[in-house]
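Yeah, one chain of the complex is gone here, protein chain that is, but the others are all in their spots.
Should a chain be cited, it is by its letter among A and B, assigned in written order, with residues numbered from 1 in that chain.
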Amino acid sequence: MAAASKILRRVAIIVALVAATSVTADLKVRTASRMSAGTVVRAASLATTGSRADLQVGPTRIISLVPATTEMLFVMGAGNRIAGVSDYDRFPPEVAKLPKVGGLIDPNVERVISLKPDLVIVYDTQTDLKQQLDRARIPMFRYVHRGLPDITETMRALGDRIGAKDAANAAAARIEAQLSAIKARVAGRPRPSTLLVFGRDAGALRHIDASGGYGFLHDVLELAGGTDVLGDLKQQSVDVSTEMILRRAPEAIIELHYGESLKTERIEDERKVWNALPSVPAVKNNRVYLLRGDEFVVPGPRIVIAAERFAQTLHPQVFGR
Amino acid sequence: MSHAVAAHRPRVAVRVRLAWTVAVFGTIAFLACLLAPLVGSTPIHLSTVFDRSLSYADNIDAQIFWVARLPRVLAAALVGSSLALAGVVFQALLRNPLASPDTLGVSAGASLGAMIAITFNLDFSLFGVTAVPVASFIGSFGALGIVYGLSAARRRGTSTIVLLLGGVTVQALLSAIIAFVQYLADFTQTFRNVRWLMGSLDVASYPPLLAALIPMGISWIGFATLPRVLDLISIGHESAAARGVDVDRFERVALVSASLATGAAVALAGPVSFVGLIVPHLVRLLVGADHRLVLPASALFGAAFLIGCDLVARTIIAPLELPVGIITAIIGGPVFLWLLLRRS
Partner (left out) sequence: MLKATDVSFSYGGRHGARRVIDRVSFEVERGTIVGLLGPNGSGKTTLVRILAGMLHPDSGHVVLDGASVMEMSRRDLARRVALVPQETHTTFDFSVIDMVLMGRYPHLGPFELERPADLDIARDALDATGTADLESRSFRTLSGGEKQRVVIAAALAQASDLLLLDEPTTALDVGYQFEIATLLKRLNAAHGTTMIVSTHDLNLAASLCERVVLLKSGCVVAHGVTAETLTAENIRLLYNVEADVQFHARAGHLTVVPLGRA
């Protein structure tokens, strides 16, 4: 009896300590996030000063915590200058051999610094990391991502920053031309109201997360000749109820799946899940599409592929499928 | 002698009060179930819903009623009444008016199960119920098992303290593991985890409701044996035992029943805050402390309450919807503060 209560007491103390530590760690992150923008500006100016010093050569040991910028660097011919990438980088295949330094939520600061980078591409929201790099006097490039136009704008800015201006501009122009071409091909065609689903519970119409009229995927949808059925809500993503879907009656439904989340043998079953809403035109007319691919998650150069796939899906007549 | 004094305030027999309580609260719950499916951000007409001339596939009103609204209202009724019942039982069992279905970690176990299913992309189906609710229920069962084992390991002595300590420990431990699982998740999975934790009653089909009815039904059988016993136990274990109550056995029945009800509710709709905490208190304000009245009244009032909260959640900022947990927190928080201030 006494032994059991002793053990129980010890367990309770250990758990309380663990809980307390995680709470204080969480508090630390929160407090750090409230740092003023002043640090960022200073860091940016530091970065600029750093780059001006060796603009002719440009940084040769770049760490990219953002998969999109990694792809951009490869596309502008600077792939061989990358010293480290994030855990979530998957493309191009060369990144498999590169050191991994964490991601948006959990960047491994020690690893980053140990790789002796001369430029680190960080998310604008990684305040803690930016502080630490600032203290270590490592130049940074701030990545901010919003809509479709930001992709090529970022490419140009990044190219300028690393001294690959011409290659970057050319690549950006290519992408813009390809996107315009897609837009032109679907011009004049009837634009189906489309529900763009980012995720839902497997096998059920629950916790459906869809585009609400803002963000790069929404932009791509509109460019590819579809109208976002929830576009008036002006939100990046919306938790959409079955009632709203029935009411809005989209003419097409596109579901995006990334990584390993949808196996081939499950595609038909997942499509059939929508038969619970037979009055929806997309269901009635068999226009429920499940698309798999990483190009939908990475707002980088491969966005052209995403745009093509959307356009092929919505306007098969024009794209000869 | 003093009977004359007492006769001036005749006490209404408990059977009469019970009948009235069930009648009044039952009517409220029934009306809620009946009217809520007809109200929403999209106007529908009952006549259209039941219009036989339209084929079901073309009848938007019918689909909104049968797929979008009715399962949702029924889910709200089941979840609301289960959480309220579990709240009443936990408060009596732990002899603590601040106890709730979350206190002993059953809810955390259910959340952990769901997080694991979402983060590791589990994909299977059991009797028409998908991976996330199934994993969630298994998680709640696991948590119950640990708490039960901890409390059963101690045969004599103040089992309430051990139960509470064990349960709070399990709750803290599971919360830490949940944080770890979330840490492992990538960005989209984290997003889905967070959404799940806000609670959602939009079940959109009937199999999950029927599946939830099984553990809930079992818990109702357990609850039915408890009312008077909860009164006696809430005064003290010794007093209850001296009055012939098999305290150990009833505590086990109470723990298992309340945990089954909580696990099923959280598996069905995710964790919905405050229902289990404040519905028992509101009901006690209306019917008194006798658990023979409080239990059935809480079940019925809990159902009506959550149906009402969900109604607000899905209409107040139409066309967008709020997670129902936000409405229950907005109502529950201030009510809870008021209850606390009242007591002091």
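Keep in mind that, in the parts below, a contact is a pair of C-beta atoms (placed from the backbone, for glycine too) under 8 Å apart; a residue touches a chain by one contact, two chains touch by 3 or more.
Just so we're clear, the structure is a prediction, and the values are computed from it rather than from any experiment.
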Residue of B:A242, B:L286 or B:I317 in touch with the missing chain, whole complex considered: B:A242
Positions on chain B where the hidden chain makes contact: 1-3, 5-6, 9, 11, 13-15, 18, 91-92, 95-97, 156, 225, 228, 231-232, 234-236, 238-239, 241-246, 284, 288-290, 292
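Just so it is clear, only the chains that are shown with their structure count from here on.
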Intercentroid distance (Cα basis), chain B paired with chain A, Å: 37
Touching residues (chain side chain B, partner chain A) in the complex: 40-42, 56-60, 63-64, 67-69, 121-123, 125, 130-132, 150, 153-154, 156-157, 162, 165-166, 168-169, 172-173, 175-176, 179, 183, 186-188, 190-192, 195-196, 200, 202-205, 208, 314, 319-321, 323
Residues of chain A that touch chain B when the two form their complex: 1, 4-5, 8, 11-12, 15-16, 18-19, 22, 88, 103-106, 198-199, 201-207, 209, 233, 235, 237-239, 241-244, 246-247, 249, 258-261, 263, 266, 276-279, 284, 297
